[in-house]
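Excluded from the complex is one protein chain; the other protein chains are retained at their positions.
So, chain A:
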Amino acid sequence: MRLRRTTPQGLVRARPGPGFEVTLDGRPVPALPGRTVAAVLWEAGVVAWRTTRDGGRPRGVFCGIGVCFDCLVTVNDRPNQRACLVTVSAGDAIRTQEGVGDAGGSGADADAEAGGE
């Protein structure tokens, strides 16, 4: 007699088209077109995907809208992408990051950042 649990997709009666796969540290993860990296990882049950530079503490989404930079992740060898902003494409290679700014990969353009005050 138990009703099936509501899901966000069921609630708005969404019919996402066929999905595709991306990888997280080489492991296949299902994804839907238009989802952000963060949404794909949440759906896969992953809550943290980088560790901090000093304390080595795990972090994932915090602000969800691109403000806090807690959700940094490496996508297709570009480190320090905000997972809550970047939209996934089929075959994307997502990698967890250790520390900030010094993760492996060749996305040198993105890792030197200038901040204001």
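Everything that follows uses one rule, which is that contacts are C-beta pairs under 8 Å (C-beta built on N, C-alpha and C of every residue); 3 or more make two chains touch, one makes a residue touch a chain; residues count from 1.
Please note the rule applied: contacts and distances are computed from a predicted model.
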Subject >> Undisplayed chain, where the name is taken from the UniProt record, one of "GTP-binding protein", "FtsX-like permease family protein", "Oxidase" or "NADH-quinone oxidoreductase subunit NuoE" >> reply: "Oxidase"
Original post:
Which residue numbers on chain A touch the omitted chain?
Top reply: 5-17, 32-36, 38-39, 42-43, 45-48, 52-55, 57-70, 72, 75, 78, 81, 84-87, 100, 107-110, 112-117
